[in-house]
Structure formats: C-alpha cells, structure tokens
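One structure, as structure tokens, below. Some questions next.
Of the protein chains in this complex, all but one are displayed in their positions.
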Amino acid sequence: MFEKLDQIFVTLKHLVLGYVPEALQPLVSALLSVTLILAVFPGIFAIVTIFERKGIGRIQNRYGPNRVGIPFTNIRLCGFGQFIPDGIKSLTKEDIVPRAADKVVHFLAPIVMLIPVLLAYAVLPFGRNMTVADFDAGLLFFFAVGGAVEISVFMAGWSSRNKYSLLGAMRAIAQMVSYEIPLILSAVTVVMIVGSLKLVDIVAAQNHYSFGIAHWYVFTPWGLVGCILFFIASLAESNRSPFDLPEAESEIIAGYFTEYSGFKFALFFLGEYLGMFAIIGLGITLFLGGWTSPVSFLTWIPSYVWFVTKMIAIVFVFIWIRATLPRLRMDQLMNLAWKLMLPLALINIVVAGIWHFMGSDWQRWLVCAAIIFGAYIVLGRGLMQHQKLGKRTYRYAE
Amino acid sequence: MLGEQIIKGMAVTARNFFGSYVSKERLTTVQYPEERLVPKENTRQFPFLVYDGDDAEKGLRCVACQICEKECPPQCIYIVKSKDKKPDYKGQPQLYPLTFDIDISVCMSCSICVEVCPFESIKMDTEFELSTDDRFGALLLHKQDLAKPNSHYHRVHAQDAKDSDVVIAGEKAKAEAKAKAAAEKAKAEAEAKAKAAAAAAAAPVPATPPPPAAA
Partner (left out) sequence: MSLSFLIIAFVTLFAAAAAMSLRNLVHCSLAFVVAFAGLAALYLNLDAQFVGFAQILVYVGAIAILIVFAILLTRSGDTPNEAVLAPGWFYGIAVSAVVFTLLGWAVLSSSALPKEVSSAPQTTVKNIGEALMNKYVLPLEIIGLLLTAAMIGAVIIALKEPSKTDHSGRKT
C-alpha cells in the first residue's frame, strides 16, 4: 500500500497522459510536472516566510505574527495566514520606476532572476521516479543556471541608476562568484565517488543500508565536511544571513533591489527564497540521500515526504543561523571564502580520493578523518595568527 | 576560529526558542490589549482632582488658590474662582473653582502642580488610553472630567493615598483641636465674664448706702 502512495504522483500523471494523443504526450507531461512544481514550491515559500518570522520572534523572546487567519472569515490560524495579506499588499502597491532608470532592463531583471531559479528545479529528484528532466549532466545544469542569477543581480543594480544599488549589486556579484567555488568543489567530491553527474544515480548510490543506517555521504568524513561547506556556501549564494550584506536593511537599504516596489520586489523575494530551496534540495540530494530514509525501518514513508521533510529541517537550521549570527563584513566574507573554504574544499577532494582508493576497510575512516580535521584545525588556527586581538588602545587628539 | 563559539551561540538561541514555549521569562511579550501589565506604584500620566465622599461638588478638596495654575510650566491649567464660599473638610468656608480646565495636549506630566498643592487636592492619574479623533475639544478636560473620588486615588496610588489621608486627618485633627481650644477658651472667658458680671452685680448692692429705713 505504501508503494502505491509513494508512486501516487507518477501513476496520476500516467493516467492523465493516457487520455492525451501520442504527439502531445511529452508536452503535456512537461506541463503537468511544471504545474506541480509551480504549485508546491511557492506554497512552501509562503509557509516558510511565516515560520521564519515566528521562529525568529520566538528566538528573540517575542511572538511572531500570531493573529492573522484567513481574511474575511472568522478562522483564526494563529498567524499562519499572514502570507495572504502580504501577497495582496505586494500586488497592490504602486510600482515606482525611477525617472532616470533604464526601463527595459529594470523591467527584465526580476524575470531574469526568476527563470533560472525555476529551471533549477527541473533536475532535482523529489521522490522515486519523480525527476522532471533527468539529464546526463544534471549537476552541471544546476550550477549553470545558478550562475545565470548573477546577471539578473547586475541588471537590477545597474538599471536603477542609484549608486547604492550599484554598490550593492557589485558586492552581491562578488560574493556569489566567490562562494560558487567552494560550492562546486564540495559537490565534486560526491561526483568523484559516485562516478556520474546524474542526480538520480547519486541518490541511488546512497540508497543502501548497513546496520540499519543508510549510506548517506554526510556520514563519511569527507561528506560531513563537504556538506557543511556546501551549506555555508549556499547561505552565501542566496544572500542570507550572515552573508546578507548586499541586501541588509541597516547597511545599504535594500542593496540592488532598492528601487523596486510592489510586485517586482515580491518577485525578487520569491526568487531569492526559491533559489534557497533549490540549493538546499541539491545539498539534500548530494549529501543527505535525497528522498531516501535514514534508517531502514522507516522506508515505508513516501519518498517525497522525506524530501520535503529534510528540506524544511534544513530551512529551520538556516532560520536558526539567521537569528543567531551577526552579519559578516565584506572583507571577512571574502576572506572566509578564499582563505578558509577554498583550501578546505581542495583538501576535501584529495581526501575523497584517498577514501575511494583505500578500499572498504575501517582504516580509511581514521586516515580521512585525521587528514581533514587536521587541515581544518591548522587552517583555523593559522588564519587567526595575524590578527592581534589584544587590549584596546586609544589615541586621543592633541 | 574553530567555530565552537558559533555552536555555543546556536545553543543559546535554541534554548531561547524552546524556552519561549514553556517559561514566561523567555517570552516576555504581553498580548496587549487582551493582557495588560500591572502598572507600578508611581506611574503618572495626567492630573485629576480628588473629592471626598460621594458628591463631586460638595466634597471637592480644591479651594481655587491658583498656586498650581501659576506654578505649571507650560501653563495648561485654567481656573476661575467662585464668588461664594462653601465649607471645606476642616469646616472653614473656602472658595471653590467654578472652572478648572487642564489641556492634556499641553500637560507634560511633570507633577509640579501636585508638589505645590497645599490642600492635597490635585494628584496624578494613571489613565493613558486617552486617544481621540477630536483634536481640539476632547483634549481639554473640564472639572467634571477631572474630579474623581478618594477611593479612585486609593486604587491607583495606594501608598500615596494613605499618606495623603494621614495628612488630611492630621490637619482636621489640628483644626478640631484648635477649634476645641478656641471653644474652651471662649467658654472659659464667657464663664469668667459671667462670674465677673455676677460679682459686679452682687458686690455693688451692699456697697450702696442703705436706704433710710427710719423715716
């Protein structure tokens, strides 16, 4: 029975495709998958904005939104209906375009942000047999469309003819480009071990169980470090705290989307959160086993439920990190990417190679763990040497 | 720089998050206006006039001395004295205010009027939900809005009301004692005068020469 529940979306799609003539079947299949993605992920986005506001509120000793239910009715949802008035507000606000702005580019920037982000969902395996487009080079496709988001950031910052927007856009692009390198390098370790760029193969390689625990790559030394590097880099890719200097309100008002109001701002916001979900989905696929369950006696739970559960759990961790850490300054951010994460990602690749070539005995755990954690400690301590954090001295004007 | 401080920080925030569901100290927000915080003893907002007993006209302690009007820094008090007098709590006839207006859009809650009042008649109230949509009329409080009973004063400032009552009782007792002493003195004087009058009436009778009884 649970297998039927697991494959319910696939069987529904086949059912609908049976009524469609042969020639139109690929088109209708693609339309159905795209409709499902467009229905589910903005819905998750709406719920996550509520969870974020309530979660950050609780961490900061206050309630989040806790009164709004469904408007025009008497249903009180303890604040979970807040996204409905937020959406209506962003749709009805006046759309102001600065007089000196580049109108065509200003108009196209949110669209150019949203299209690659939505394209990225096409390769993620949401469940068993539930990938929209299983490319041979699926992982490369994901990173390629991730790189296209930076063009839209530049378009937004330049077309506003506002020097703060431009500054925010340049900072955002520098940050995104710098953090793409540890992101891709930490994903390369998984590709090395699996031997394929297909995301379905990567999930299938993690679908084995020994002693009841799944063979997720996060449970290996190189996988743990790779996972942490990947998620830190994905925080920076989606411009989220503590890496949100390009768009923080107290720093640069809204950075590259200062001059956007109303629905265009909502589109940027949506694009940012959808990008965050897509990268989390990729991280789950690479390191956390995709749609597989962690223990062998829970495999009866449907695969897409596992995927969404893991995604929401990682989103909670991101919200937790946002509420805890202060913002990183631009030079601290760049130092982190180039001086700590890049060497660590390179050493991680070497360690993954050692793991593969040492066979499957127990010594490889010790050797790999020793190398990678030793490198981390050496890098961490070494990078702090030149910072003389002593007692503060003052120099007074004469 | 190994990241252990980050983990410690995240443990603190996690404790805050889970603690906010169980303990009041971790979620100090009060859901106003359904729940309200208990105001402190010396909360103050705008002044009010105290009256003893049940009748606001008869029991009003204010005697329109206009000291508060003169001492008020933004000059938000406007008093018009009455022409006739009525007895106050000490029994002495005093003037009373015909008009007593406070403009609370001007009042800055400095409570100088309270400090200088010699009759314990103007005190600070704690009412703050006074917002209205009438910018000019509704923010000018008249005597009938300002006069509140002594029981209200006890409710909002228990300790100050008790002290005020002690002062008032002391004054009353002093006044009564003075009145009694004056009454005693008057009675004593009257008795002495009566005695002297009686002695004067009795003494000159034998002092006059006896009328010629031989004739």
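Read from first to last, the chains carry the letters A and B; within each, the first residue is number 1.
Following the convention adopted for this analysis, contacts are C-beta pairs under 8 Å (C-beta built on N, C-alpha and C of every residue); 3 or more make two chains touch, one makes a residue touch a chain.
Keep in mind the model is a prediction, meaning the values are calculated, not measured.
Peer 1: Need the list of shown chains touched by the one chain that isn't shown.
Peer 2: Looking at the complete complex, the unshown chain comes into contact with A.
Peer 1: Any idea which of A:Gly147, A:Gly262 or A:Pro343 touches the chain not displayed?
Peer 2: A:Gly147
Peer 1: Give the residue, chosen from A:Ala101, A:Leu114, A:Met130 or A:Met155, that touches the chain omitted from the document.
Peer 2: A:Met155
Peer 1: Can you work out which residue in A:Ser90, A:Ser196 or A:Asn335 touches the chain that's missing from view?
Peer 2: A:Ser196
Peer 1: Considering the whole complex, not just the chains shown, which residues of subunit A touch the missing one?
Peer 2: Residues of subunit A in touch with the missing chain: 102, 105, 135-137, 140-141, 143-148, 150-151, 154-155, 158, 166, 170, 173, 177, 180, 195-197.
FYI, only the chains that are shown with their structure count from here on.
Peer 1: Where the centres are mean C-alpha positions, what is the separation of subunit A from subunit B, in Å?
Peer 2: 67
Peer 1: Quick check: in the complex, which residue numbers of subunit B touch subunit A?
Peer 2: 1-3, 6, 9-10, 12-14, 16-17, 20-21, 26-29, 31
Peer 1: Of all residues in subunit A, which touch subunit B in the complex?
Peer 2: Per the stated touch rule, the residues are 55, 58-63, 320-321, 323-325, 376-377, 380-381, 383-384.
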